[in-house]
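The structure's right below; bear with me while I get my questions together.
Omission of a single protein chain aside, the complex is shown with its protein chains in their original locations.
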Amino acid sequence: MILLSSPHQHSGNSIQLTMFTVIIALIPAAMVSVYLYGWLAFLLLTMCIGASMLTEYVCLHLMKRDIKRLWDGSAALTGLLLALTLPAAVPWWMALFASVFAIVLGKQLYGGLGYNLFNPALSARVVLLISFPLQMTSWMIPMHAGATLDMYDFGTSLQFFFFGPDAVKQTWDAVTMASPLGYLKTELGQGVTVSQALSDYHYSTFYAFIGREAGSLGEGSALALLFGGVYLLARKTISWHIPITYIATVAALAWVFNLINPDVYAPAMFHVLAGGLILCAFFMATDPVSSPSSAIGKIAFGFGCGLLTWVIRTFGNYPEGAMFAVILMNCMVPLIDYYIRPRVYGYFRKRAKA
Amino acid sequence: MFNLLHTIKHALHLTPQSHAFRGGVHLSEFKRTATKASEQCPMPRVLMYPVKQHIGQACEPLVKVGDRVLRGQKIGKSQGYVSVPIHASTSGIVTKIENHIIPHPSGMGLPTIFVEPDGLDEVDESLIPLPNYRSLSPVELRERVRIAGIAGLGGAVFPTFIKLLKDKLHSIETVILNGIECEPWLTNDHQLMLEKSHQIITGLDIVMHMVGAQSAIVAIEDNTMDAAFVMQNAVEDMKLSQVIKVEVLPTIYPQGGEKQLIQALTGKEVPAGRLPIHIGVLSTNVGTAKAIHDAVCLGEAMTERLVTVSGDALPSPKNMFVRFGTPVCFVLEQCGLDSCDDVNIIHGGPMMGEILRPTDIPVVKASNGLLAMKKATVMASHHEEEPCIRCGDCSDACPAGLMPNLLAMHCKEEQFERAENYQLFDCIECGACSYVCPSHIPLVHYFRFGKGQVAKIRREKVFAEESRQRSESRDLRLRKEQEEKEEKRRIAQEKKEARAAALAAQAAAATDVADEALTETVSEKPAPTPKAES
Partner (left out) sequence: MHILLSLSVFSGFALLVGIGLAFASRYFHVEGDPLADKIDALLPQTQCGQCGYPGCRPYANAVAALEVDVNHCVPGGERTMLQIADMMGVEPKAIEAEETAPVVAFIREDECIGCTLCIKACPVDCIIGAPKQYHTIITDHCTGCTLCLEPCPVDCIDMLEVPETLEKWAWPVPGTERAKVGVERKHQHEGIDV
């Protein structure tokens, strides 16, 4: 019999419940990815989730931790998130490497769930991008974006996934295309205006919203992601602070600069819908472990993410800055938690109430 | 349209209400005994009165074994300022006075007076009813409140008379009557408002008269609307609606907390380290107000209270008037519980109460609820601790604006200075953080541990400082004694040398000076040196 302190009642919330709620919220996005990339997406998802869970099991076993932790869903969620940030064309070994990296270096070596500084899935994704820039910026042409590739059936996908384009008598260039962000970056570099570049790309805001533009598995459809995001907000699994401030900051910056010079700075709507912004805002930046604890800290965090995302996209070398922004802001979390604290009851700032 | 906007704002926590306190949680209420008419608990075979049932100094027993006591007779004399006397709750014989366990998490005991009831229930009528209290001075009424043994019945059991002070420096503008029962399961305050609304409002009126307040607010949550109507009717009946206002607040835990309620009603915060009186507010619980009415208008000392006896293991939960001193197990048996062994008994509400182990513990002034819970229910809420995922739910729920996860981490690592830096002592232990924690971290337990350790370290520091001073003054004294001794020795030595020199001179003189000269020298010997000042 252990001496127990009050309260003797509990809300019934648990880590498992939180993780599975996020997994459920990601199901629409995963379904869209399968719709866009067929069996390839399915293979990638299976690979990442399976490898993550297996690695987690091995780690827990080696580190003599409770095996039950495997079922808290955090490893499966990491795998799922990782898969959704990868391009459909990555080979199996890269997916495997990223999964192992995410679990071992991204999480377990820090001390397991709750101790990691960075979002495991994002850190693995960044490592892949830096190590294998070609594969990580080759975006598969989506099935329904006018592609006439006959490689989306199961057999071909399997061969492509495990043996690369040569096995199905294709070349990288034939099956992949640039993402809107990447195309814009290249064209801007050659002095083309924003509107010209976007019309050359046949960019459509509507398609970007419901999901037809090339990109990572999960970036396809803003609609599906918003669906999941709103579900998370409604279930109070995440609070509105990070996603709203994040997206609003990007939109506001893009809007102001687009007003100043529409030829060089892309419009707000484009920034919000293109790339992984919505995925990062709702599912990556809100990772509880690597984001601040207090509401006011979350607002600061969201603002920082938004600022960095826009700055990297506009002035950086990489076309996409969302994940770098989140990773960089992850470093700031201990500082934010230390310096930005909620005001404690009964303590007033200088302008005290009478 | 405006309503819609308001709803959206509310959902986003932008502006929840005009002035709500921050944080808070919505609890599952389980109010099984809501609107169940109160019953009188039968007389047990023995009643037990611990000498301390309030915050402050313990009482000194006034009776001896074998004495006969009456209901309302003072059996414990208060010691010191922060103390109120205790009274027998029925007539009977004192059988023994010995250490007995009290409702406290430590499981420790206090000297306890055991009374065996004689069944006559004779009342001690030494307190005269004072029904026209308006004509009496606050000082007289204050003494009556103290003599009647009234301590805050909301749970803190702070001696009430101390608060009822007309202070020229801090005049009280508003008296808040706390009719908010935010603990799950408990319904005793709700039921008391339904049944004794007039007495409660009279008690409130007495308090207002005593502190010279011009207005009062009766605060009630919207889950007990019927009580709000009853109280409003009582206020109108007594023609006090000019000064007493009934306000209904949206239900949220811990709104019944004094500081949170003051913030919700007035928008003002009690500054850190100060009291509600410093912002012109006094708050009192409905049960306390009724007890003040009984003490003043009926001349009755506080000998019983309304207790919610409930819990998921109890066949027939009830609201019962229970005499102080009644054993907890006896009360539960009245509600159909066969054996107290297979249940966990919670004293108070589930959010802030403690689990009692032995069951022959008496009901005391703080006992607002007795819950017999199935062991599985309690264990489910004390799930094994998992790692913190830093979700921040605790921080969102905290009504004091703390960051419980970081605070608990510092307490766990025994970095108490850091914990104090994170405002450990502003925690009100409401339990909202532990309630929402997905990792089932016993946050409140860590804070209590931390607070205890910090208090211990502070005590040790003070003690070490005292010891150091004592040791230093001892060293100083020893050194002084040593010096004095040496001084004495030196003087003695000098004297000895002087004498020796004199003798030597004598001897020398004896050899070549005449006998007459010798006698002269002896008579001229210097007077004895004065003794060293001692």
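Going by the order they are written in, the chains are A and B; count residues from 1 in each one.
Simple rule for what comes next: contacts are C-beta pairs under 8 Å (C-beta built on N, C-alpha and C of every residue); 3 or more make two chains touch, one makes a residue touch a chain.
Because the structure is a prediction, the values reported are computed rather than measured.
In the complete complex, the hidden chain is touched by one of B:Phe229, B:Phe321 or B:Phe449, namely B:Phe449. Set against the missing chain, the residues B:Glu60, B:Glu466 or B:Glu497 yield one that touches it, B:Glu466. Of B:Lys77, B:Arg274 or B:Arg474, it is B:Arg474 that touches the chain left out of the display. Although one chain is hidden here, its contacts on chain B can still be listed: residues 104-108, 110, 357, 385, 412, 414, 442, 445-446, 448-449, 451-453, 455-456, 459-460, 463-468, 470-471, 473-474.
Interface residues of chain A with the unshown chain, by the touch rule above, are 1-3, 5.
Everything that follows uses one rule, which is that only the chains that are shown with their structure count from here on.
Those residues of chain B lying in contact with chain A across their complex are 12-13, 21-22, 25, 27-28, 105, 184, 259, 263, 268-274, 344, 346, 348, 350-355, 357, 373, 378, 380-383, 386-396, 398-403, 405-406, 422-423, 426, 429, 431, 434-440, 442, 444-445, 448. Residues 1-11, 13-15, 17-18, 72, 112-115, 239-240, 288-295, 298, 337, 341-348, 353 of chain A touch chain B in their complex.
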